[in-house]
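One structure coming up, written as structure tokens, with questions to follow.
Left out: one protein chain. Kept in place: all the others.
As written, the chains take the letters A and B, and residue 1 is the first residue of each chain.
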Amino acid sequence: MQIIDYIFSAWFFPVLRVSAPLMFAALGGLWCERSGVIQIGLEGFMNVGAFAAACVALSTHNPWLGWLAGMAAGLVLASIYGVSVIRFKSNQIVAGMAINILAIGIPPSFSVWLFESTSSTPQLPVEATFSVAPLWILLVVVVLSAWFFSNGAWGLRMIFAGEHPEALESSGVSVTWKRWQGVWIAGILAGCAGATLSLYLSSSYSRSMSAGRGFIALAALILGRWRPIPTVFACLLFGVTEILQTRLQGVVIWGTEPVPVQWIQMLPYAITIFVLAGFVGRAKAPKALGTSSAN
Amino acid sequence: MTNGFRSSMLISLRMSLRNIAKTFLGIGTGLALGLLVAWFAGESPFHVLKILLTSAFGSSYSFGMTLFYAVPLIFTGIAVAIPYRAGLFNIGAEGQLTIGSICSVLFCVAFPDLGTPWAIPLAAIAAFAGGALWGGLVGWLKARRGSHEVITTIMLNFIGAALASYIALYWIKDPMTQDVESIRIAPQYFLKAWNFLEGAPIGWVVAFAVLACLVLDWVLHFGSFGYSLKAVGSNERASELAGIRKEKIWIQSMALGGGFAGLVGLVTVLGHAHRYKIGLSADFGFMGIAVALVARGRILNVLWSALLFAALQKGAGDLEIETDTLTRDLVYWIQGLIILGVAAESMWDGLFHFIRKVIHQIRRGRATS
Partner (left out) sequence: MSKNKTDPQSIPEIEFQKVSKRYGDCISNQDISFSVKRGSIHALVGENGAGKSTLMKSLFGLIKPDSGEILVRGRSTRYRSSMDAMKDGIGMVHQHFMLADAESALDNIILGSEPGFRWFRIDRKLARSRLQELSDRNAFGFSKWDSPVRSLSVGEQQKLEILKLLYRNSQCLILDEPTAVLTPQEIDDFFKNLVQLKAQGKTILLISHKLREVMQFADRITVIRRGHCIADREAKDTNESELAELMVGRKIHLDDLGHRKVFANADRPAQVEVRGLTLLGGVEKVSNVSFSVAPGEIVGVAGIHGNGQSELFRYLIAPSVFSGEVRGNYLVDKKIVTRSVPEHLHACGIGVVQEDRQVEGLLMHESLSENLFLGQQKDPRYLKGFLVSRQKLATRMDDLNKRFDIRPHSHAVWASRLSGGNQQKLLLARALDHSPKILLIAQPTRGVDIGAIENIRKRILEERNNGCAILLVSTELDELTSLSDRILVFFNGEISATFQRKEFDEYAIGKAMGGGHA
């Protein structure tokens, strides 16, 4: 009994908690890329979402309102991205990077306007944070994604928007509208990811708190071959590496000194590269990913 | 010149003019939107514009400082632009310049007694080599394993930062401080500043950067390597069947770009801090992306694109001081918006199309009346 208890409390739940933002973001990216739009702006969406969530939760003392604010912020930023790549047909990677750059500047600027400081927001009181709710929301999102991927007409049409947009268009469904839906979902879910960061995993927002998670989510998506359940497992894998990172701090492996903290810091990123290079390599992306819409 | 040749040149000219116009429109839009944000924050956009301009070009010292910021941006702009021509997105200039910096410091520390004429060039080569290694790694991963460079470069940015900190802290630490700083490098490695810019720490590195830009542009434009880059960027499959080894091009372009990113160490380490420490970079790597994208991947354009962003960077610093509500982070807003403006191809194409239609209608109207 004790060992099961240990596994659950020391590994399972922490891994789940830590993977939660990755899963939200990766699923958001999944629907976006499935509909044919490359999505490297998850990092920016997440960061801005985390900030917005923290701000609103702080002022209203209500984590749910904070959560909604995170979703809204992600949605707004995603809409800017959508206008660029769908309406103006900008190169999607370029526009994605532009959004990430823009997103670096947004939280500090607002932070100055609201709190007169550019670093972290003030600490959130306990009632403004979550104790477990995001995990339930995550469960719902995962189940819905998995279900609609194989069963509903909506999922089928999203898939076609990314595999063969002309076929979808000629069957009377607007590819442009589907791609907007994909972009918005990415924004909303990445915003949820951000809110999870600032309202659940910690209780404030600190500068650049997403720390590359948006890109790790993208790697998880590639690893999961753009399918919901494998992607979720990939996120769990990266969650494990993050937990490993905290567990290894101060631990002595060889010699007398503990492992230098820099090596531990590198861990998630290095593992991402190894996994990407080792397993996936030539995964099959949605066929029409990155191309502009049929019309 | 035959008639055919002349019409061909006219077509090329028209295309170049269109591209220039599109770029300017993009920059203008981005700037305007950024000023709009400033206005929402409560500052007059004209006031903000004035601060930006005087801060960047107001005095020789200001101009010197702008140049000081521009040089690393030229290097990182080149670092992003070269792979961009081959169709690769080098988001890793940040990591490449970090590794380049730490390599040059390692070199300086390893050879503290090296003679004057050799010291700086060799340290520069060490910096280039470090960056080239870090960049080439990305190219190799893509060539051999198909890993997408957007993810590997970003991961390597984080890994590079950690690695450099480790080296600074464990191998060449400065025993006098608690911070993550390396020991000071020997004096013969210091880059001297020019005097006529009133103390701005700018020396011959500027000339070197500009020259490198011009030479590189010429070589890429007229050389066969440049052609191979362009071909792979345009159509991988056709290039491969024509005998161009796309894997080799990927590795070479990433290594070359990474090397130039590493040269930023010349400015920050040899020219300024004289040691390695965290925060040397001030996001040059990231901004290099903006520089290269606005330059549309053309090396020559990197020169004035870097100047533009350096002016923004310098101006943003003063914005923080001279206004209550704006911080230097506004520069990220403006950068992002400028890139979006320049990237919105179809918006500008649509605009030109519309203008052409209007002119057409006017001409038709005049002809019939």
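Simple rule for what comes next: a residue touches a chain if its C-beta (ideal position, glycine included) is under 8 Å from a C-beta of that chain, and two chains touch if they have at least 3 such contacts.
Since we're looking at a predicted model, the values are computed, not measured.
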**Fill in**
Which of B:115, B:175 or B:243 touches the missing chain? It is B:243
**Fill in**
Contacting the left-out chain: of A:124, A:159 or A:289, that is A:159
**Message:** If I consider the whole complex, including the chain that's not displayed, which of A:53, A:106 or A:168 touches that chain?
**Reply:** A:168
**Fill in**
Of the candidates B:24, B:40 or B:225, the residue in contact with the absent chain is B:225
**Fill in**
Hidden partner sits against subunit A at residues 151-154, 156-157, 159-160, 163-164, 166-168, 170-173, 284, 287
**Asked** Given the full complex, what residues of subunit B touch the hidden partner chain?
**Response** 2, 4-5, 7-9, 11-12, 15, 222-228, 230-231, 234-235, 237-244
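Quick note on the criterion: only the chains that are shown with their structure count from here on.
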**Request:** Would you kindly tell me how far, in whole Å, the mean C-alpha position of subunit B lies from that of subunit A?
**Result:** 28
**Prompt:** Any idea which subunit A residues touch subunit B in the complex?
**Reply:** 40, 80, 84, 87-91, 93-95, 97-106, 108-109, 112-113, 118, 211-212, 215, 218-219, 222, 260, 262-263, 265-266, 269-270, 272-273, 276-278, 280-282
**Prompt:** Which residues of subunit B touch subunit A in their complex?
**Reply:** 37, 41, 89, 91, 141, 144-148, 150-152, 154-156, 158-159, 162-163, 165-166, 169-170, 286, 289-290, 293, 325-327, 329-333, 335-337, 339-340, 343-347
